[in-house]
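Quick one: the structure is below, questions incoming.
With one protein chain removed, the remaining protein chains of the complex are shown where they sit.
Just so it is clear, A, B and C label the chains in written order, and each chain counts residues from 1 on its own.
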């Protein structure tokens, strides 16, 4: 099991859904960074289930506690350890899944891999709960990036087959925070809520797509050929449970275009080199071009559903029916928006440090 | 610049398009592995341009030379260094691109990142030529995997908007090698060739999609939460030039399904645990399920096209027109099939060693 | 700043002397390992200052809290996070050292490196206090090793110029725990205490040497040429504050011998291959030989002394006199014995996992 990402800005995730806490250690945060606790807490709140349609009824206050690495409100250069205690735990329902693995869940391969010793409660290490630790690290990464003029924003672009129209990169933050789905288009958000509610009534679930945009990146960030932007972002994003696909710029659609359509022409604008469109998603040869980084992430529907499903009783080696009870999200996409932002921010912070664009010490602030 | 992948089975790529050679160092190859030079050479031949529609007229013999790590025909446990010398080089055309970066190419961000010192000839380090080194490492990885009963096969599923129908995993190898496009469906291959030829006549290019399937994997391979199968495969695949998207199993289509449709029910078949369908692509929680691993990779069209394009003269800081001459592929997808196979094999070999499924020494053979 | 060690068994240390806690995350602990809390607590107690001559009057209960990775008393395969809360803190004395760096301490280079943002209280991240986190990780590593028949023991072999006679590897554990100095020879221990007391009375300090022996190692552990036993052990041991030298087997004395004296002849004993002496310290070519691993570690005297010393007022850029008050060890060597054991155990656990000698899952126990 590997729970670390990054080289210069390195995170190590720990914790389980029903253990004492979830948390993260961040190595390589530049010394001198002012830690804006409000900002960290706000990012956590965006991941929480309190106000989101389709979210689990599990309610947690999710207050971060810094165990190390901060002195007089600033990062010291030492590892930051941050935790959130787990409360409001109901573990009763999970014993059954050790024996009868849930379709679409990690139960079965985890049992094989860990010899049955993995913590099953609430999904244990495989719960979406652990992404709270990613959000903590991402919040710190975003503070670092902001000091360097880089902003990362994500939004919901599809849920349950409902697709929102494109949104200008500059407007994502403002618009996405207007509704609980983090969708920039109000009418689409309404239809997404309908799709979620319909699924919930059936005891079913829905998935969706999150788009993430990073602005303010200079050209040349990324370490090709094996640690380019796309490689590192994809690696981090697939650490989020339920992600099944990622594409950059026009992505899969590029595979259907001709080169003369797909290539982004270079131009001069206000003395800067730009491209007149951005189908490459701001990456060429694994390096940033100076245009916004754009990527889309596909989430499968939540696998825990109330409808009866076919599975196997592993002890009896026979097929059985399973109905999952307990508190589960009908759609995790809106809560995943800040998680995608976090993973992208963590990777960009790491690569910008490697490139020397972000310094090891942030002197004046 | 980072040119390494892997932990226990670790590759380090080197070489440029017009330098003395391209090559790779492989650390962690199990001692005792019989090195089937014919197999390595056959994989290289599949990447070569000799017989493929849409391929560059550059012709290279591409003979591998082992510089280390083999004794009496077997891997010794020491690093394997393999190289292919570069021949048939025409460097004349490239000086222009330092000043006038090609749209869709790494020229511009590379110039910024490396201060203008990067080797521009033939694209230098950013040329598709470097994937020959990946194929060498991949060929070794496939020999290791084969000893453990694991087979990796890829095929072309779309080119220039022409999509081939699905192909059974067992039949991919046999069928894909029947035509120069590595497409399992003959009629589709004919239409793909037409699309390529039409683009070539216009001085344009086309992209496509490669699907890769790995069979014989036991459950539990992969190191969640940050080095799961999808994370590691995606990271490696995005090291291939022109890749802009990846999806596992039903991928982006899963985001439009309900949970009751998306989940793969477990069942017992011949005493083994299986799923009755495989929309998860053989991965749950970042670990293999025992079903075939299935992934699709989107390639953008070759950016080097003969048609005139808009770009910038970086020294004059003004917009100019660029017409690219030289030998370029109209479509790199057929040649990329073995490269995708190689990257997937490298990652699976690494993760299977980490899991202990593949031993450090292969005693009898 | 890098606070991680290891590849398959990977530790990440965090915490400061006067922060909320010190702690460690351990990745790669085999699933199924029974966590003997008593053993962990006993190792911590050996590092504590309660009963040791020369130790700081700072008294801390040092109780470990597991934040993750354990379920029903066993390791789950997920990262273990362990912390010890800091109590009994007196931070008044340290503000002065930011301006007037203590000779022999990290104050000056840390101020330069971290731009003055590093936590100065109690030495912050550079305090010996952080070794409590290493001991936690080491205790887990020793539980793993024990399951594989490997035992690691250290003892004090010199303090303040007083050298103890050699001790048989089998007897170290029993004898070293008879006195508070962890010295296997009673009469030497008495003289060491005298040396410590004499230094304390003068307001001075003393250093010493710790020897560590690991028994039960099979031949072939270690990953040459760059991650051999000696490379990895040395790297880890130099992470302990105040270490200035390390040698394996006869070490520096080997440099004065002839080959015919230095080489250890091979022999057969009870059907096993052994060497008739062990001047190589159980390592050849970076790999274990099957004989005990033997190494010695030199500790400099505690740099914090009550006697007046010359330093510089960095703000005034002028030389001044400094007298250090506060609670400091006169000799840290006895407390370092368990820390050396811990670092060696962590490295051996990592290398034994890499070699495949220790499995990823410990099924029956």
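Rule of thumb we're sticking to: a residue touches a chain if its C-beta (ideal position, glycine included) is under 8 Å from a C-beta of that chain, and two chains touch if they have at least 3 such contacts.
The structure presented is a predicted model; accordingly, all values stated were derived computationally and were not measured.
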Missing-chain contact, candidates C:95, C:190 or C:257, resolves to C:257
Of the candidates B:78, B:268 or B:307, the residue in contact with the absent chain is B:78
Out of C:64, C:234, C:293 or C:362, the sole contact with the unshown chain comes from C:234
Per the whole complex, from C:71, C:117 or C:299 the residue touching the absent chain is C:299
Hidden partner sits against subunit B at residues 1-4, 10, 12-16, 19-23, 25, 27-28, 31-32, 65-69, 71, 74-81, 83, 113-115, 117-121, 124-125, 361-363
Listed in rising order, the subunit C residues that touch the chain left out are 1-5, 13, 101, 103-106, 108-110, 112-113, 125-126, 130, 158, 160-161, 199, 202, 204-209, 218-220, 222-228, 230-232, 234-236, 238-239, 241, 243-252, 254-268, 271, 273, 275-276, 280-281, 284-290, 298-305, 307, 309-312, 314, 317-319, 355
On subunit A, the omitted chain is touched by residues 7-8, 354-356, 359-360
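Methods note: only the chains that are shown with their structure count from here on.
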Averaging C-alpha coordinates per chain, one finds the centres of subunit A and subunit B separated by a number of Å equal to 26
So, in whole Å, the Cα centroid of subunit A is separated from that of subunit C by 38
Subunit B touches at least 2 other chains through residues 355
